[in-house]
Structure formats: structure tokens, C-alpha cells
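The complex appears here minus one protein chain, its other protein chains still in place.
Then we have subunit A:
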Amino acid sequence: MNPMPDARDRVRGTLPMTVHLHLSGMLHAAVVRSPVAHGELRGVDATAAHAVPGVVAVLTAVDLPGPVPHFGDATDDQPVLATDRVRYAGEPVALVVAEDEHAAAAAAAAVELDVDVLPHVTDADEALAPEAPLVHPGGNVLRAWTLRHGDPEAALATADRVYDDVYESPPAAHVPMEPHVAAAEWTDEALTVWTSTQSPHVVRETLAAAFALPVEHVRVCALNVGGAYGAKVVTTIEPLAALAARHVGRPVRLRLDRAEVFHTLVKHAARVRIRTGVRNDGRIVARLIDVVWNAGAYATNSESAAGYGMLRAPGPYDVPNVAVTSTAVFTNTVPAGPFRGAMTSQLCWAYESQMDDIAADLGIDPVRLREINLLRDGSVYPTGEVMHDLHYDELLAVLRRELAAIDVEPVRPGHARGQGLALMIKSTLTPSHSECRLRACADGTYELHTASVEIGQGAHATLRALAAAELGTTPERVVVYQPDTAEAPYDSMTASSRTTFAMGSAVQDAARQVRQALAAGRTPPFEVIGSWTGDGGLDALDEHGQGPASTHWHQGGVAVEVDVDLETGRITVVRAAGACYAGRVVSPVRVAHQNEGGMIFALGPALFEELGLRDGLITNPNLSDYSLPSFRDVPRMRSAAVEAPGADLHGVGEMTVPPTAPAIGNAVRAACGVRLRRLPMHPERVLRAILERAEEVPA
């Protein structure tokens, strides 16, 4: 079978997506958003908006019959429409519903807001200061996690050398090609929502809680999704569409424009202080990491996300003494959420960059220093777990081999070349649960219903292949349906590189049941539910972060060669190799796409992507001022997957994302001797570092 069956339609724009949906009698919504980062909402004047032809309703929090619904992940702190307070520039304040999108947008622009501006805070460290403006009455700390293993302070004090550095990552935007879009329809007390989401069941549960409905009265349907990268994991615009539809008693669709997407969810900015104690022979004896995450104005999933960050902070090394603090902080900025390589990229940037500095300081080859310290089967992770199924030695070998296999042009005068690599470790979403419904039909075909979302990664093709292999049939006889919570049982989300393993395991379970039932003489049609559960994780940790943290551990790495223009500071990645541990590969083509796509995705935040902020407002919420990598930025690449006989399936969606920036940073250091500790590695920062270093060298 074609490994990417939807690729042609996806590129041509002919794939059915939520935006193509038209419901009978459907109206269109537009959102009026806060123009300030923090303020007291005094009033909303919709007189002019009501006068726009085609407008059906203008809706604010005070127009609602009851209290405004709130939503969130662990904490329902986000009002669907702001009530008396706005907490970030771009926060929804009012909804306009009209016969068409133009009228809705024109009327939204005509709504006048009366806002008293309050002092705001946009930087997480500043938000922790005692005198900082409070984003919520309870204080600006959303959640603080701590992990302790061994005696890190004592080990640091007795280490031969101590390295103490701060690494920073700014907020960045996911920029899925398909903006968020959701349509909602109410019948009696039941709600149906069609949405571009990665998590149909999360949206369903969130909507049920927000609108005080039994969960079985909420149905969520998804179609093909046009890119997400984490932007569609948590509930975002669905409550707005539902609220508008309930108010007007007709189906309503809300489609964000590009600027609104920039104001909906962002990557967690992070500041990482990393202190590492090392023996002269290169053995790491202690590591203390303090991470502050900018969660934005509402919790979304940042409480658990900061916990996941804590678990991933030490890196793929066998460190006997570890302390981690991981703190999510409210600020007056757009809420932060999952971003491909989530709560890992910011940390990998720190620990893998510092690793090469340590190597240089000790005069040890960077690969050798990693080999001295790598986690291997039987190592104890800082959570107290005994690790198994680890493959970092193979990844290092594969990365060096693959990079060397790519030809490059000779270096030009005035330029410098260098190579660097980086590894990463990432826990997967734990606990998590996946179920599917598999029907054996009378005609010998099979119908598979899952809530796993096809985002272009090939999830449905993978599930189809796994089902077919277990059933002993061909993939052509297995039909995979688009997610619909009325048909598809529970699944946590299509994220965290979990679908191939978690839903794949549920599908294999279902297919086994069907095969056994057929063998026992059961006659189709009949159906079974397959399931998979991963226990443990954040809920199972003690107060020191000790416990079974992850179902299994994702392992990946990237090696690059960069070219630095010494007069401009511009970095060009000339070749790159990405590798992952895949357990057992379902489709070599799709694994290569993920490894390559991950590196391309990560080039932007590594080299130039950054959301600018001035007076609490995003300065570049458009595709002219927010630059993305283009195919002209893509280096010559190779991809590899490490497999192990009899191993679990592993998802591979993020394995090359976190290591890309530190691999580039390490290559820049090798090329011209400068260490960058703040992303992105904009040419201006590189040039300044080159000039500063030159002045330090005596003439």
C-alpha cells in the first residue's frame, strides 16, 4: 500500500477537512478580543455591531442567562468569554454571530470595549517577584514540582568541577497550516461539535464539564487535520462555538484567522538553570536543574506539563544525585500548551549544550563524554526506575554513520564549519488509555473506529497495517473511520508520540480477539473493543518525584554540520542526520518522514522563530513578521531508526525535535568557538558572540 495514502489530496487541498463542513442553517461567529494584556473590563458597546447587516447576535459574558462557562485541563480557570477581567491580549471578550463570515468579522471590529488598563507581567521570572501584578488572585505560581534523588548538594560540593549555566527559550508559535475551526450544533440538551483537534475525547470531556452536560450528551467529530504540532491537543475554541450555537439556537461555525491562531496557544517559554558536578574523568556526579515555565494567563495543561518537564530534565544520563524544580508560572500572555517536543526541547537545549562545554573544558571528545555517562539497561533513572530497552549507544553510532554518508560542498573563505550532535530522552503521556472498536463484517471486511486523528503523519495507515497484520488480511480490507466519539471509544489524545504504541496496541488487542473469535467459529457481523492502558506516571510519584514515571522512554538524536558566515553570523545547516529508537518499525517511509519533518520543524525555533512582545502585545502575529523555515532552509538529510527484536512499538513523532537546536549550537561552537545560550540562534546573536570572543583574545 501507498505509505502516505492521503498525501496527494493533502497537497492539492482536496482532502475533506472540518472547514469544508456545511451544516444546514449554519451561522458564522467572530471573536472580539482584548486589546490589552491586563485590564478591568468595564463594558462592551455592541450598538454599532448590531447595526451591521447580517448580524444575528452579539454575545458577552453579561448576556448569558447563568454564570459564564469555564474550561481547562486539570483546572477549569479559563472563562469562555472574559467577565470582569482580561488577562492577556487576544483573550475572547465577545462573540458576534452573523449570516456570513464577512458580516461577523465586520461587526466584531465594530464592537467597542471599555477596559481600564492594569499593570501586566509577561516574563515568568518577573511574575515570581513579590511585587509582580497578580494574574489570578491565588498568586502567579500555577504548580511547582520537585524531584530529589541521592544527595545532589553534597555531590555537587565534592565534584571536581561544577558547571552552572542558564539556557533560555522564547515563546514560539505552532503555525499549523490549517487554522483552528470548530462547528457546534445543539439538539435539546445534546451538543455535537466538529473540530480540528488532536484530542476528540479531551474536547468532549471539557465541553461536558464546561456546559454541565453528561458526557454522553456531547459528541465530538474530527476530520483530517491540517497540521497541529500540539496546538490542537487542548480545548481552545470549541467552547466558543458551543456557546454561540446555544445562544442563537442554530449551528454556528468559528474559524480563526491567522492572527487569531497566534493568540490561541503558544510554546512554553522557559528559563533553565542547570548545575552539573563532574569528576575529572568525565563522570557526572550531580545535576541540579531549576526550570521556570511561562504558562501564560490560564492553566491549560501546564500543571501536568511542568511535571513531565521535571521528569525529562536530567537528560539521558546516569546521574546518581539529582534535584529538579519545575515551576509553571502565570503571566499576562497567551496560554501556553503542548508544542511538538513539548517540555523537552527547552531542557535538551540546556543539558546537551552544556554537555559539549563540559567536554571541551575537560578535553574529552563530546561523544566519548556521552558514552561515559549514558543511561543503559539496568541504570537507575533519577525517578528511581530501573531502565530497560535503552539504545543510546546504537543511536550515537548511527548518527555519526548517517551524517558522514551525506556529501557536502567544500567550505568557502570567510566561513567556518563545525559538527555537533545531541541526544534526548522523553517520557510518554502516562497514565494514558486507548480503546478502539473493531467490527468484523459479513463481507469479509473490517471496520475500525478510533479517536486517533489523521494529521498527515499516517496514523490511520499505521493502525490499518497493524490491524491487517494481526487479522491475517490485507490492509485494503480494513476501513479506518474518522474520529467520532459516538462510535469511537475513549482515547487520551493523538499526541506525545503515543498513537502507534498506545492505539496500535489497542488495535492489535482488538484484532487478536476478532481472529480468535473467527477461529472459534463465530459468524460475522460482530464487533469487539480493544484496549491498552499505561499506568503510573505523574499520579504515581511520591513527593520527591520518585516512582514509575513513564510507560516507556522515547529516545532520539540529531547530528548536524553547520556553516557559519563569520561576517554575518548566519548559520546554514549543510547536513543533518536524525535517528530514533522505534522498537519495531511499521513503515520505514513514515518513520523517515517523522525524523526529517521533526528536524525541519525544529530548525525554526532553533534559528529564528520567536514571538516578539511589546507592551504585552505580540509584535509579529502574521506570516510576514513571524518567519518560518522554507524548503530552501532544509539541509541534506538522512534518517535512521534503531529497532530491537521483540520490542514494543514506539511512536516516533518527536524524536528529532528536541536535539536539533543543541546539535546546531554544538556545531556552531565547534565551528567558531562561541556558545549560545538563548534561542533562537539569530545571526545577530551569533555575530555578537563572535565579536565578543575575538576581543577577548589578545592581539
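Assume contacts are C-beta pairs under 8 Å (C-beta built on N, C-alpha and C of every residue); 3 or more make two chains touch, one makes a residue touch a chain; residues count from 1.
Following the convention adopted for this analysis, contacts and distances are computed from a predicted model.
The chain absent from the displayed complex carries the UniProt protein name "Carbon-monoxide dehydrogenase medium subunit", chosen from "Tripartite tricarboxylate transporter TctA", "Acetyl-CoA acetyltransferase", "Carbon-monoxide dehydrogenase medium subunit" or "NADH-quinone oxidoreductase subunit L". Note on the undisplayed chain: of the listed residues A:Leu607, A:Leu676 or A:Ala689, the one touching it is A:Leu607.
Per the touch definition above, the residue from A:Asp63, A:Glu447, A:Asp633 or A:Asp648 contacting the chain not shown is A:Asp633. Only one of A:Ala51, A:Ala109, A:Ala129 or A:Met177 touches the absent chain when the whole complex is considered: A:Ala109. Touch with the hidden chain on the side of subunit A covers residues 102, 109, 567-568, 570, 604, 607-608, 610, 612, 619-620, 622, 624-625, 627-630, 632-633, 682-684, 687.
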